[in-house]
Structure formats: C-alpha cells, structure tokens
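Only one protein chain is missing; all other protein chains are in place.
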Amino acid sequence: MSLFRKIHDWLNVRLGVDDLVEKQLTGYLLPANINRWYSLGSVLLFIFTLQVISGVLLLVYYVPDADKAFSSVTAIMNTVPYGWLIRLCHVVGSNMMVLVLILHMLSVLFMGSYKRPRELNWLSGFVILTLVMAISLTGYLLPWSQLSFWATTVATNSAGAIPFVGSYLVEFLRGGTLVGPYTLGRFFALHVAVIPIGIVAMIGLHLFLLERIGVSAPPFGLPDTKNPWKGDRFRHEDHPGGIPFFPNYLLSDLTSVAIYLAFFLLILFFAPNMFLPKDAFIPANPFQTPAHIKPEWYFLPNYQTLKIFPNEFIGLMVQGVGITFLALLPFIDRGREQHPLKRPLFMVCAVGGILLWIGLMIWGHYS
Amino acid sequence: MKRLHNISFSRLIGVVITFLLVSVAPTLAEGDTVCIQCHGSQTGRGLAPVKPWQGSIHAANGISCNHCHGGDPTDSSNAMSPQRGFLGAPKELAIPDVCGRCHIGIKADYLRSAHGRALGKGGPTCVTCHGSHEVQKVSIELINEKNCSRCHSYDRARIIRGAMQQTEATLVALSQRLEEFKGRGVDTAGLEKRLFAQRNSYHSLFHEVNPAKITAESAKIAAELNLIKGSLDKIDAEHHQRKVIGAFAVGAALLGALLLNLLRRTYS
Partner (left out) sequence: MESSSRRKFLVTCLGAMGVTGLGAVLYPLFRYLSPSKDAEARQKVTFQLSELAEGGAHYFQMDGKAGVLVRPKGGTIAVFSAVCTHLGCIVQWQKAQDQFICPCHGGQFSAQGAVLGGPPPKPLEKLPFVVNGTTITIG
C-alpha cells in the first residue's frame, strides 16, 4: 500500500474524509447554467487574502507614530527590497476590493439572488460592504501624507452634520479636535485588528448561509424564472444534474481568479499611480491644506451629495435613507420574479441608481 | 430735462476730475507706507518710482522704500528725517552698499569683478542692469546684447551667457525630472539637496563676470549635475525593468487563465 493510501485510510477512519469530499467537493452540485459572475465571491476571497498577507508584511516595517509613519512608508517604497511591490499590492488591492465588491453586489441585484430565502445573506453582505468601506477609510490615514491627513479631515468632518451629538462624534472619531497622532492610534487599531476580525467573521457567516441555504440558480436560459421557494419549511436548494464543485466549478473559480490577477498585475506594474497622486508623497502638514483635496473615488458620490444640499444634515439624511433602502431591499422587493428583463420597475430604479451614483462620482471628481 | 439742471455743473466737474485722478494714479492700499501714500499722490519725479516698485519682486516680498532708503515708514512728518536713518537717493558710489546690505555675497563678487573695479569710472552699478525700483526676479535674459553692449562689445557676455544657459537648461530639466520621480513615490530628498546646492553655486557665479572662471565653474557644476542625472537614469532603468517583469507576470496570469479554462472543459 502506498504512503498516500496509508495516510488517506488513517484519516478516513477517524474523520470520514471520503464522506467529506463527497459532500463538500465532488458531490456538491451547482446549477448547470451557472455563469462567471458567480465566481466574483471567490475572487473577493482571494483579494482579501492578498490584502491580509501584504498588510501583515507592511506591518513588519511600518511605524504607527505620527513622526515616523511617513518616513517608514518611504523606506518601504525605496529601501526595503521589494517593499514597493508589497505596498503597491496593498494600495491597488484595496481599490480592487471595493470595485469587485460593487460588481458582486450588482450581479446579486440583477439576478435577484437577494430575494427570499436569502435575505440574511444580503444583510451579511451589506455589513461586509460597510466594513470594507471603513477599513479603506482607516487605512487611508496610515501613510500620514498630505493626502491621508486632509482626506481624513474632510471625511471625519461630515459626521459633524448630525444634530446634537455631531461635534462630539467628530472629536470621538478623531481622538481630539483635529486629526492628529491620537487619530492615527485609533485608526491603526481599527484597520489592523478590529475591522479585519469583523470582516472575517462576517465572511464566515456569509459562506455558512450560502452553503446552508444553497446556491441560487441564475434566471437565464430557464423557462420559468420565478423564485421557487415555498416558504413552508426549511429546504436546502439542491441542483440535481448540476456541475460538481470539484473539480469543475473550482477550476472555473480559479480561471476567474487568474483573469482578475492579470488585470490586477496590469494596473500594479503599468499604472500604479492611478491611486497615488502627488499629495500622497508629501508628508502631512497640519497647517497647509493642499488645493483640490478630495476623497477616494468610491467616496466621491457621498462627498458630492453632501456638497449639493445646502444643509449638511439633510445631505447626510438623504444618504442614510438611500443606504437603508439598499440594506432592506429584500424586505421591500417581495416579487418572485428573478429575471432582470421581467422586472421593469426594479430595472428602472437600479439602472437609474447606478447612473446617479456614477454621475455624482464624475461630478465630484471635477468639482 | 428738469432733473439735469438740478445737478450742479461744478459738482459734475468734480466727479469727472476725481475719476480721472483715480484712474491715472497708482492704487493706494490700506497697508501702504507713508512713503507710498505721499509719493503716490505726487506728480512728476516724486511719483515716478511708485508704480515700478509696486510691480517689482521687492514689493512682492515685502521689501519697501525704507529698507533701502532708510527713514520712518510710519511717521509722515519724520519719514525723511536723517535722525530716522533716511539716506535719500544713494550716489553712484554708494549704490553697491545699499543693495549689499541684503545681497552680501553678490556685493563681494561684484566688487572683485571688472565691473566693480570700474565703479565710479564709467562702470555699471547694480541698478544699471537690474533697475532701481523695477527690480524683477533674476533671469538669464538680463545678459543680452542690448544691455551689455551699452559699454563694451557683447563678446565676453555672450560666452558667459552661453555657459550659463547650458547649466540653466540642465538645472530646469533635472528639477522637472525630480518632481516627476517624487510623484512616483521615489525618495528624492538626497538628490533634491544636491541639486539645490548646485543651483546655489550656479547662481553665485555670474557677478564676477570672469568668462574663464565661469566656463570652468560651469563645467564643474555640469559634471555634478551629470552625476545626479546618472542616479536618475539608474532609477529609470530599474523602473523599466519592473515594467518588463510586469509584462511577463500579466502574460503568465492570462496563460494560466487559458489553461485552467481548457482543463475545466475536459471535465464537461
């Protein structure tokens, strides 16, 4: 008997590995008409893993002290061998994470996979979106450049629009009246420990729910595209006659990861400064605000919305209503139909919303 | 028609004259010295320096009348009192002392030079080339045929300008490249300092007006600048190498995607 066989048998009688493989891998069947959009979740897992690895590596040389942060990042970019590669991985990766996350959310919206019985999955995904935005915001401050300092000042200022508790909230966020060393301390703790643990926990919940409820079938190419859920008792959504996860769908996931990797490496090696304007290389000066300071692209729609409304509080409220609507979508949209072309009201709202979001972003960029 | 007769004719004349005065006279601001306030409302010689000074680099940097001419810029009755240090318009021989109160090194260079030695004997003072009140930021354009051939042939000045023009162009080009590298995240602090030092050496070159020395010094500066350029070229080469590796990496990822897809197809 070969060594591999021996190890396999030893594990099998203790853990039932054959059964595990059958249930989770070879016997785990996915819808036959599954498309490439479904692998965005795995791509996100890959991006997140890369962010954690590059982040931990940066931790080896980064110093979270207001006097030393900028020079430690400069050393990583110039002195430490391949430090530039690790840092750029982290910068480009963080922007990719937000982009792919939005694409993943859009695919869920358009294929109606947020509808019953998957409301909890949508909610957990929504919480992950919020956490990813928060981790991006906190991470932005850490290099302590002019860009970091002033973008954080603008972003934390917006909390001041909340009546009564606004100004206290801003001070609490910043650890002081203005952005300073105390802000760096708490943002660092949030970015490196608190939020990553939160994201991992929520991803765990998200994947558990996915497996427990079962993968939804895409509505394309099916005669009846209505949601089949009966709602009388718990029923795992099986896909008999579908594609096994291992090796078929796993290979499809890996292909998507490879395509993402090609795109990611293209940006990293040929346009790394897309996300690093010149203010990112000037150390923070609390006495001099640079001209044209604005937040990162994914916060521009929020920024522009605040600028439109004469009253900042109304600007915040409008965004709050929009975000709440998005979060509670599965409870608001109770239709059974899943095919996007058979949901005209949804399509109008969704496409309109996306165009509005992109329009606000472009306006925010040029204003 | 009745309304027009009600407006007094003399009042109308008064308005017109005030309007003319205001448009012709230089604008007087709140924070002006008493010097400007008084001279600005004069005519002829008294008014002459005001507008040129207002457009000068001295004015832009807060250097006013009293910094060169002495006197009290806040007290109009004693503004031009010798007890308050008023010097008046300096005589020709005293001009380098007035400018040299701030531009110390340049005064020393000038006095050492052929120009300085010809002071009082038909040679140029500071204001001959730079002007007295209309002083602008220094540029190599000050060395030109019209300016320099007022007293002698342009030949030596042409050599000096030639040598300096080359250095000037290199300095500007390197400065731009450094800015670009900085925007890419390269740590340019050390190189910026070296360039700054060379720029200072270059700027202090001219006033000795010694073509041989200037050519020799310019060559030395050019050599140092070449070293800086070498460092920048090395960084450029490194960045280029990264791009080449990047191209391979992207290609490999795409190839991987293709092979994985083909492998998946063998299972369907």
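Going in written order, the chains are labelled A and B, and every chain counts its residues from 1.
The criterion applied here is as follows: a residue touches a chain if its C-beta (ideal position, glycine included) is under 8 Å from a C-beta of that chain, and two chains touch if they have at least 3 such contacts.
Here the structure is a predicted model, which is why all the values come from computation and not from measurement.
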| item | value |
| --- | --- |
| Omitted chain - touching chains that are shown | A, B |
| Option touching the unshown chain, where A:64, A:83, A:295 or A:364 are the choices | A:83 |
| Per the touch definition above, residue among B:63, B:87 or B:259 touching the missing chain | B:259 |
| Among A:57, A:111 or A:215, the residue in touch with the chain that has been omitted | A:57 |
| Interface with the undisplayed chain - residues on chain A | 57, 60, 79-83, 85-86 |
| Residues of chain B (touch criterion as defined above) contacting the omitted chain | 249, 252, 255-256, 259-260, 262-263, 266 |
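The definition used in the following text is that only the chains that are shown with their structure count from here on.
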| item | value |
| --- | --- |
| Centre-to-centre distance between chain B and chain A (centres being mean Cα positions), rounded to whole Å | 50 |
| List of chain B residues in touch with chain A within their complex | 182-187, 242-243, 245-247, 249-250, 253-254, 256-257, 260-261, 263-264, 267-268 |
| Touch list for chain A against partner chain B, complex | 74-75, 77-79, 84, 243, 247-248, 251-252, 254-255, 258-259, 261-262, 265-266, 268-270, 272-273, 276-278, 280-281 |
